[in-house]
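Before any comments, here is the structure.
With one protein chain withheld, the remaining protein chains of the complex are depicted in position.
Coming up: chain A.
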Amino acid sequence: MMVDAVATPPRRPGGIKRFIEAYPFLPALIIMLVLLALNGIWQPRSVSLVGITGLIKTYMALMLLAVAQTYVVYAGDIDLSAGAIVSLVNVVIVAVMASLGDSGVSVLAAMAIGLGAGLACGIVNGIVVAAFRLQAIVATFATSIFFTGLALWVMPVAGTPAPATFWRTYGGRILDVPFVFWAAALLAVILYLLARTRHALQLLAVGDDAQGAYQSGLPVTAIRIRGYAMCGVFAALAAFCITGDTASGDPLVGGKMTLYSIAAVVLGGTALAGGYGTVVGSVFGALIIGLINSLVYFVGTPSEWQNLVQGLAILVALVAGILIGRRARA
């Protein structure tokens, strides 16, 4: 399991207590496993290898977007344009691949350009929020409209197919293991390495107490911009997964994902006020949302109640996470 950098409050003795403090994502992990078991009870095939592969294939993008959002939330900021960045990168890489043809080189070039586009969007957000000191929630709402406009300019209407090389890789297998499992493993390694750098710790320090961080000599503005930049890059990775799973460009594909990514962050035990949390928790949070959506259907909820039950279930998961965390900490 990955260990995350957390600005831990002073440690107190006690086994479980210390454990939860060191691994704030544990409640999310427990809830996720419970939901997985419930899914398995109501629809055994949903927890078969095929079912789990499908689950990860579908929600890989949301997991990555939740990670993206977490880096921003660490510093007490928020990014309402994350979904729009996904849309923009999606249409950019599909447009690039369409113009360069179906080959390995064209796919790699498109991904490099896509990462650049995501990074650029993130830096724009960072500058607007941290350097110009606009309120993050409104400023990124505005940039989300701007990025959506750019996406519509690149591709006015959904439709251009992605080359087969791209989505067959995403949906295929390497050495008999589904590609998405490799991607998940790679993500785990990247998150582990990032957690060991000082970036995460600095973001958490800014989120915990921006004034204090500034007074202790941290470049607060630069750190916040870096948080948004990381968010942009991970949003671009999320866009790669969307493109792999949908095999096409759609200028509106990511719009609705933004709020889900924020929900996943909170479900994962990260504080929206900043200063406390883990990226691993957000990954579990994304899976919790996915598993709830499936479970609501598998238990046979009538269609007119599905939205309501889904919302309630997410609330229950949220409360459960808090209760588990509190009992362990008390």
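Following the convention adopted for this analysis, contacts are C-beta pairs under 8 Å (C-beta built on N, C-alpha and C of every residue); 3 or more make two chains touch, one makes a residue touch a chain; residues count from 1.
Going forward, contacts and distances are computed from a predicted model.
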item: Per UniProt record, name of the chain withheld from view ["Cytochrome C oxidase assembly protein", "Arsenosugar biosynthesis-associated peroxidase-like protein", "ABC transporter substrate-binding protein" or "Aspartate carbamoyltransferase"]; value: "ABC transporter substrate-binding protein"
item: Among A:L187, A:A236, A:V266 or A:I324, the residue in touch with the chain that has been omitted; value: A:I324
item: Absent-chain contact - pick from A:W167, A:Y192 or A:Y214; value: A:W167
item: Residues in chain A touching the chain absent from view; value: 30, 34, 38, 42-43, 45-46, 50-51, 54-55, 58-59, 61-62, 83, 152, 156-161, 167, 171, 242, 245-257, 260, 290, 293-304, 306-307, 309-310, 313, 316-317, 319-320, 323-324
